[in-house]
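See structure below.
Each chain you see keeps its place in the complex, though not every chain is here.
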Amino acid sequence: MFHHSSKLQYEVRCDKPNPAFAKYLQQAIGGIEGEIRVAMQYFFQAMGARGNPKYRDMLMMTATEELSHIEFLGHAVALNLEGAPVEVTEDAAKDPVVHAILGGMNPRHVLSSGLSAMPVNSNGVPFDMSHVYATGNLAADMMANATAEGGGRVLASRLYNMTDDPGMKDMLSFLIARDTMHQQQWMAVIEELGGMEAQLPVPNSTPEAHENTEHSYYFLNTSLDEPTPEGRWTSGKSLDGRSEFTIREKPDPLGQKPDLGKAKPGSGAQKEQM
Amino acid sequence: MFHHSSKLQYEVRCDKPNPAFAKYLQQAIGGIEGEIRVAMQYFFQAMGARGNPKYRDMLMMTATEELSHIEFLGHAVALNLEGAPVEVTEDAAKDPVVHAILGGMNPRHVLSSGLSAMPVNSNGVPFDMSHVYATGNLAADMMANATAEGGGRVLASRLYNMTDDPGMKDMLSFLIARDTMHQQQWMAVIEELGGMEAQLPVPNSTPEAHENTEHSYYFLNTSLDEPTPEGRWTSGKSLDGRSEFTIREKPDPLGQKPDLGKAKPGSGAQKEQM
Amino acid sequence: MFHHSSKLQYEVRCDKPNPAFAKYLQQAIGGIEGEIRVAMQYFFQAMGARGNPKYRDMLMMTATEELSHIEFLGHAVALNLEGAPVEVTEDAAKDPVVHAILGGMNPRHVLSSGLSAMPVNSNGVPFDMSHVYATGNLAADMMANATAEGGGRVLASRLYNMTDDPGMKDMLSFLIARDTMHQQQWMAVIEELGGMEAQLPVPNSTPEAHENTEHSYYFLNTSLDEPTPEGRWTSGKSLDGRSEFTIREKPDPLGQKPDLGKAKPGSGAQKEQM
């Protein structure tokens, strides 16, 4: 069960409200790199967690923290929208600066939300829950979570660079820090379970008989004119410790030329297809 | 530039066409765990790759392979739809078996595609490109790719279990194998670049001055009644080698109680808010 | 800031796990009538609340409660999925009952989530945040909230009828009760502010000079052959107390026939349009 306390997890100050930056910040709320995504992702993973219950607890605790991140970012958006124009006068309509502000902001911050945050990204596209990755497989989920936090910290770093407002920079430096921890915490689960060697390939429970292992360890060079880009993935022991990496270049197709024959009567095709 | 040869990358046999399994297979084509996603993800990452060009080449080569996976899976869907009913007779309408088949298949496999594959998942929801993760950050992208392949191999393993058709099992055992390689190949890039210690936190180019490092290494226990779930993430050296993990329990909020004051005249609020 | 305690807000029992009912329950999680929607709607309204802060507090408290509803419903979905098949044997493939179960469940409950809840509706369509209505106008928001809870209670009542599982019925009877309270609580805000007469038309801050009041109080009968359906809306004092309702039948258009003239050179039209 969830509870709430009235103060924000971190203080939000906005020295120079900027409606364009409000639009940018929306990416951290409703973008695929944003906080709604991680809050819901960890929450749904927790609800489906099977196995050692400590991972469930860990997921729920961080899901709860991410809800608090939505909250202070939402406040930051509203503070940046203080000062956005809500009425256009004849003079304003002629002013290129006003045009630039209006062009640079999300019109729905005036029209739809009345100067407050929305669950959308910086293009105004609503977040959709297809981005909540929760597979029921612990390693797949931990990777997905570290990925989400990596994307989140990239975003927070870019936002930090796109503002010169000290309050916003301070808030973002907190987010950058928490994203550091969260990246590590999910990868630490994998390390605790024996690291990549033990956890790969995901799922590690697939019986070997279900895998055509002849095809499991070669890098396929599908290029007609480029040499294989060599690296850790083209030679040496595989990361799961089961085999050696090799290379397969200019591969011949292994299958047939597909042919579906004629269309069935009654199937809605043209007569010429039947 | 892309080229094509007429045979499939891998042979597809379907011994017992099954329209319900055709619906299931769609998840591997148009699901978030599917092949359209990885093909497009690696393609867009390649187009935006900066730095050592070998990673660009590697991405494009595997993007090209994934297009071939869409192709043979698409053929597998069509083969499973051979035998689906396209006309309902009075007798059929009374037959519970026919009802079960009709109920179990995707109606659009008859109504919209005329017995062939669609770029949709197993619920019939079209794939949308918001799932193409390409950040311009190499480590974030490699993590995203390993995640996608982990999800893909989980899916392929589940599909393997949900069919008893030998041809389908054979095709899926090939997919399971390639997903093994692809998971490893993306993680091998990270290993080649010094492993997690060198690559974390993502992005590793964020100046330390942009991070409020006081908050970077504690696990936050937001639960009111649960002890902290202890593990690799609560003590010991952080995975980036920069610090030590600690715990913060029952944390007090660090910020203010948010207050936006009164609504502006002309902002479309109720009078009582002004 | 959010906090969590480890027990569910309400107890969940599932006596006869039923994968089809798991699919049905998803509507209450990720449907437009569901709990993600109200949780996020009240949360975003709270973050944008201006005016008397008690409404902000009220919104945040109920948002927090709704998060707890997602949580116990998510558990209910997982419990209903215990017993769903994860492997298909040759015998099973021939069994019409198994076919019916497979046809009746959401395939992604096996393929994607591994037997747990997803943030999707009963068709498997992911929830998207465009359904979070938060206008910055208190009365509009209260109406939207009462609407959402009305739809939610309709749904919960239908779900109650669609199961014969005593545990599920018990859980739903709790949801039905809370939806009762939530409907009333939002309408009570309007009553406290003077009721419909004071709050309509929304927004009540629009200056009368911005409204062509000649058109504000007639019911427009756009039918060519039906008499006006008479009722409270065709005569008597208007609900805002400002005027009297009247009727306008078979109305003549008040505007011009639209004509955009020719297409511009360079605008990409056909020559014949220029």
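By written order: A, B and C. Residues from 1 in each chain.
Criterion: a contact is a pair of C-beta atoms (placed from the backbone, for glycine too) under 8 Å apart; a residue touches a chain by one contact, two chains touch by 3 or more.
What you see is a predicted model, and the numbers here were worked out from it, not measured in a lab.
For this complex of identical protein chains, the structure file gives a whole-complex count of 6 copies, while the figure shows 3.
Convention: only the chains that are shown with their structure count from here on.
In a homomeric contact, the two copies may use the same or different surfaces; for chain A and chain B, over half of the interface residue numbers are shared, pointing to the same surface. Superposing chain B on chain C by their CA atoms means rotating through 120 degrees, a value rounded to the nearest 5. Averaged C-alpha coordinates give centres for chain B and chain C that are 28 Å from one another.
Computed from the mean C-alpha positions, the centre of chain A lies at a distance of 10 Å from the centre of chain B. Within chain C, contacts with two or more other chains are made by residues 1-7, 47-48, 50, 112, 114, 120, 126, 135-137.
Of all residues in chain A, those touching chain B in their complex are 3, 5-12, 32-33, 54-55, 57-58, 60-62, 64-65, 68, 71-72, 75, 78, 86-87, 110, 114-116, 125, 128, 130-131, 133, 135-137, 139-140, 143-144, 146-147, 149-151, 153-154, 157, 160, 169-170, 172-174, 176-181, 183-185, 187-189, 191-192, 196, 200-203, 205-206, 210-224, 226, 228-233, 238-240, 245, 251, 253-258, 260, 263-264, 266-269. Looking at the complex, you find that chain C touches chain B at residues 1-7, 47-53, 85-90, 92-93, 96, 99-100, 102-104, 106-108, 110-112, 114, 120, 123-126, 135-139, 193, 199, 202-206.
Residues of chain C that touch chain A in their complex: 1-9, 30, 36, 40, 43-44, 47-48, 50, 57, 60-61, 63-65, 67-68, 70-71, 74-75, 78, 112-120, 126-130, 132, 134-137.
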